[in-house]
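Only a portion of the chains appears, each positioned as in the full assembly.
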Amino acid sequence: MEKNFWITNEAIEINDVVNKVVRPEAGAVNTFIGTVREFTKGKRTLYLEYQAYASMAEKKLEEIGREIDQKWGDAKTAIAHRTGRLDISDIAVVIAVSTPHRKDAFEASRYAIERIKEMVPIWKKENWEDGTLWIGDQKETKSYKENTPIGEDHTND
Amino acid sequence: MIDVLFFAELQEAVGQEKVSLQIEGITVKDLKTKWLAEYELDNIDDAMVAVNEEYAQEDTVLASGDVIAFIPPVSGG
């Protein structure tokens, strides 16, 4: 696989993402793995369905990689996000950032997941015992300016 | 002609992923208020808009061949 930023309908192998950023210049790799949580605020999730505007999402993930480059200098980033049906504990997203020193790797990885939740066109549909809902709570928890993504999100995972 | 893409709850409300319209030279706002009014998409004003895979403003004028996507609040990760 040549791309460092990709949307896939298949299970994500953590090593596939990490291996894209390991390099002699790096002493630190931070990895963020988002998994499907069973209970949110006491409500039981049976499974999730993720949908993406895949071509645009990959571009936006790449854009996050470029933002990280600009903010942290010597960083290498790879991100994979899954779509389709995911069961409890399945991996939805893997982010890996390598940097010479660890502080930057932590910060950049955190930045990546926050940006994904702000502006990458991916949606999850909750499937509970008693119904379903497409999640997307920016309206309540973040500021929009002219319908382009800004501000900070406060979603859960 | 332009292609209009819908995702998540908007896709379910419209009943399809894509609608192709024989229009051009209108703004995104016009598209929403005039051409998509029939779908009664209550939440469309909560959605961001992308034109050719870049976020765009409501006053963007659409050209033939453009792909317009309505992006409901995202929830990836």
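We just call them A and B in the order they show up, numbering each chain from 1.
By definition in this document, a residue touches a chain if its C-beta (ideal position, glycine included) is under 8 Å from a C-beta of that chain, and two chains touch if they have at least 3 such contacts.
Predicted model, so just to flag it, every value in this text is computed and none were measured.
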item: Subunit stoichiometry in the structure file as a whole; value: A x2, B x2
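The rule is short, and it goes like this: only the chains that are shown with their structure count from here on.
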item: Residue numbers on subunit A that touch subunit B, as the complex places them; value: 34, 50-53, 55-57, 59, 81, 92-93, 113, 116-125, 134-139, 144, 146-149, 155, 157
item: In the complex, subunit B residues that touch subunit A; value: 5, 7-9, 11-12, 46-50, 53, 55-58, 69, 71-77
